[in-house]
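Note that one protein chain of the assembly has been removed; the remaining protein chains are unaltered in position.
Presenting subunit A:
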């Protein structure tokens, strides 16, 4: 079963930096489409019985379809998946933190082997189709979802209204039901204090900035998620093109600022990067926030050519491998926060050493 491969390894498709354009700054792209079944109450009103009927309808549609992308997926409900495994999916960004908390039989996920496609079942909407790819590839994500969406629609009675578009549980998603987002690493803009200004401009363009794990999460290690806020009154293509355009501009700004930093304050920058690398390769106890902070600097060092031999892929993998659920899965046991901090220091040291050749 493909989901177990996914759970037992760190790798997911979006980490494959070499396959993504601008992947030094744009870690990953994600597009999500919210779909609901006509007349069926939205998930927050569902009891187990009606919730299971929704799962069965989705399962039937999936079984009926011979579409290759769907054939390559697994459907698992959360009563069959322990909390630790659900947290692993969350840490890989495949499901939301809220969804990972649910153990109900009518909540679940459909996912393929490399985690490029992951559909949440009965999260805030009956079905949330998601595609994740490395680097800046929003249109590619959308096109892959289009194929799946067209296919599922043959067998599912989607809630759709001429005027309001795809009907969603929250009115902030109605219309296209689409949320497109990019995960950005912006250390130079952060160091030079330009982020607030940029984010204000971005807000005025109908986009929003969030932390690493989406809504209500902090931006650790200079990682930011940029996504569209408006879902009604714009076409999917317009939303994607706008977000891609804005992202390209931010990438350009980040690159220019990196060059400037390197030229104007080379000692400070090299010092900062060297210290971060030194701490990561020597520390015995490491909290997740501290690790992200230093990893951000090391990543900048790799991008600037100051640290050689480390692959961007390894750094993407580390972002996920150092999270609590991944550490515990690797250790094969539950661990107290302090134990995890010790294990984390070990994992980081091991990874950085392995790739440093």
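Structure notes:
Note that contacts are C-beta pairs under 8 Å (C-beta built on N, C-alpha and C of every residue); 3 or more make two chains touch, one makes a residue touch a chain; residues count from 1.
Everything below uses one rule, namely that contacts and distances are computed from a predicted model.
Its UniProt record calls the unshown chain "Protein-arginine kinase activator protein McsA", which is the correct pick from "YeeE/YedE family protein", "Peptide/nickel transport system ATP-binding protein", "Putative CoA-substrate-specific enzyme activase" or "Protein-arginine kinase activator protein McsA". The missing chain, though absent from the display, is touched by one residue of A:175, A:221, A:301 or A:324; that residue is A:175. Within the set A:40, A:209 or A:335, the residue that contacts the chain not displayed is A:40.
Only one residue from A:165, A:221 or A:301 touches the chain missing from this view: A:165. The chain not shown here touches subunit A at positions 36-42, 44-45, 124, 150, 153-154, 157-167, 169-172, 174-176, 178, 206, 215-216, 230-236.
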